[in-house]
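The complex appears here minus one protein chain, its other protein chains still in place.
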Amino acid sequence: MIAILTGLGRWVLGKLARLGRANLFLLSLLGALTFLFKRPSLLIRQLYAVGVLSLPIILVSGLFVGMVLGLQGYANLVDFGATASLGTVVALSLIRELGPVLTALLYAGRAGSALTAEIGLMKATEQLASMQMMAVDPFPRVLAPRFLAGCLAVPILTGIFTAVGILGGYFVAVMQLGVDGGAFWAQMQAKVLLFEDIVNGVIIKSFVFGVLANWIALFEGYEALPTSEGVSLATTRTVVITSLAILGWDFLLTALMFGVW
Amino acid sequence: MFATVSPVETTWPDDAPLVSVRDLSFRRGDRMIFNDLNLQIRRGQVTAIMGPSGTGKTTLLHLIGGQIRPEAGRIEVDGRCVHELNRQELYRLRQRMGVLFQSGALFTDLSVFDNVAFPLREHTRLSERLIRTLALMKLEAVGLRGARDLMPAQLSGGMARRVALARAIALDPMMMLYDEPFAGQDPISMGVLVKLIRTLNDALGLTSIIVSHDVKETAAIADYLYLISEGRVVEHGTPEELHHSPSAWVDQFMHARPDGPMSFHYAAPPYADDLLSRDAG
Partner (left out) sequence: MRQKNLELMVGVFVALGLAAFLLLALKVSDLTRIGENDGYRIMAHFENIGGLKVRAPVTLGGVRIGRVISIDLDSQSYEAVVTMSIDPRYDRLPTDSSASILTSGLLGEQYVGLEPGGMDSYLSNGSVLKLTQSALVLEKLIGRVLTNTASGDTPPK
């Protein structure tokens, strides 16, 4: 009994200590951001790595999710003769939920895991240590550019995902299923609000997700045991923890933004 | 066990040592790594710190570089206590230290040239022209000027280590720390490294510390040797002195004999008892 309680206590304390380190890590990251004003070229390189290289998966996924939404929405709405609301259905579900959440999940799998592996390997191959020994702080030089680039890339990717998704829905609904194109856009415009929906969903939500995804990815890489096993474990943890964190925060943010109590 | 171990003597040369470690204690978890370790590194010399694997030789380099803090004792580099410096002072001191890591630790996303230019770009405001000249000079010194456009992944282990060496001397440091520079090298690149370490030390007026367990190569270039085991200095002296040391332990280590005071067998119950023992597991 005592042993179980001791084990539980040790586990909780361990988790708390890790959480504390994660928060200190975030503070150091934020503190190091100002360095990027001096070296914007570092940011460009990372924007390429996490943003441009994530584009293909985002474009393809966005298109297909939008097309599926169009098909499914049509199949349900056609029974009520309400296919004119298809635009609204596609746009609102993409803008409020699917766009930010799916983009963040895809990002965690595509870019977040790569970030963890990169930082973990830099640690395992003593690149971070050698940088420190060359009197170069890896926080501004290595971690902060990746963090900021990721936080900027996720909202941009979300915007692209959502826009492509709506176009995909339009393609299926209007071109394939014969929904009236005018009604598609008009109903959408009547229901989608710039600030309540687009700013909240596509910009604020996705920015929060971006901070979460990149923070977790970099922290896991930085904390990874410097062995190949440690790095692979950290990569897996990044994807799992990021996905859970995103879904949890999504519920919280949705309740705050669109909640009807 | 080490009946003939001589206590650390205090016959230091008159000129102040560049690095002095006094009464250093350090533990990792429950394991004592260093226990009252004392050693002095003289300026201009190549000093080797040797010992069996797992004696914390690399940890010692981390301590000298200020990456970890000792539990007790003092480490002074050029008259300044490393672990009492604030961050800025420590970073300024590190700019005068070059470290060659065991893995080379080249930045995998930069080319050979950019790796060597990295410290120059970070710490100086030289023009790109001048940086190019300096980086090419350092690469020439290690014989790899022609490999400047390769990426680290395209280099062999020995070449990577030489590039890392060129990077470490880019800022013309006052001292060089080598972490197992000969480990896992083929005989030719080993010979190249041995020669490089010695010539760089003399040509650039460096002070070098080599941490290694490759006795032959290390003894060939070192001016002074420290043998550490179980957290303390077991013996020290010139290679010549150590080769003829009366200590059985030193003799075993220096001549790489498989058995001796340092037992071949890990502590175990008597062999026969163990084999005849009934309780399996």
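Each chain gets a letter, A and B, in the order it is written, and its residues are counted from 1.
As a convention for this text, a residue touches a chain if its C-beta (ideal position, glycine included) is under 8 Å from a C-beta of that chain, and two chains touch if they have at least 3 such contacts.
Only a predicted model underlies this, so the values are computations on that prediction, with no experimental measurement involved.
Undergrad: Considering the entire complex, write down the shown chains that touch the omitted one.
TA: A
Undergrad: Sort through A:L29, A:L47 or A:A217 and give me the one touching the missing partner chain.
TA: Missing-chain contact among the listed residues: A:L47.
Undergrad: Write down which of A:L33, A:L55 or A:L121 is the residue touching the left-out chain.
TA: Touching the chain that is not displayed is residue A:L55.
Undergrad: For the chain not shown, which residue from A:L16, A:M175 or A:A190 touches it across the whole complex?
TA: Only one listed residue reaches the unshown chain, and that is A:A190.
Undergrad: Name, in rising order, the residues on chain A that touch the hidden chain in the full complex.
TA: Considering the whole complex, chain A reaches the absent chain at 41, 44-45, 47-48, 51-52, 55, 80, 82, 91, 95, 153, 155-157, 159-160, 162-164, 166, 185, 188-190, 192-194, 196-198, 202, 260.
Going forward, only the chains that are shown with their structure count from here on.
Undergrad: Report, in whole Å, the distance between the mean C-alpha point of chain A and the mean C-alpha point of chain B.
TA: Averaging C-alpha atoms per chain gives centres 43 Å apart.
Undergrad: Of all residues in chain B, which touch chain A in the complex?
TA: Touch residues, chain B against chain A: 62, 65, 67, 91-92, 94-95, 97, 99, 101-103, 105-108, 118-119, 122-123, 164, 167, 171.
Undergrad: Where on chain A does chain B make contact in their complex?
TA: Residue list for chain A touching chain B: 121-122, 125-127, 129-137, 141.
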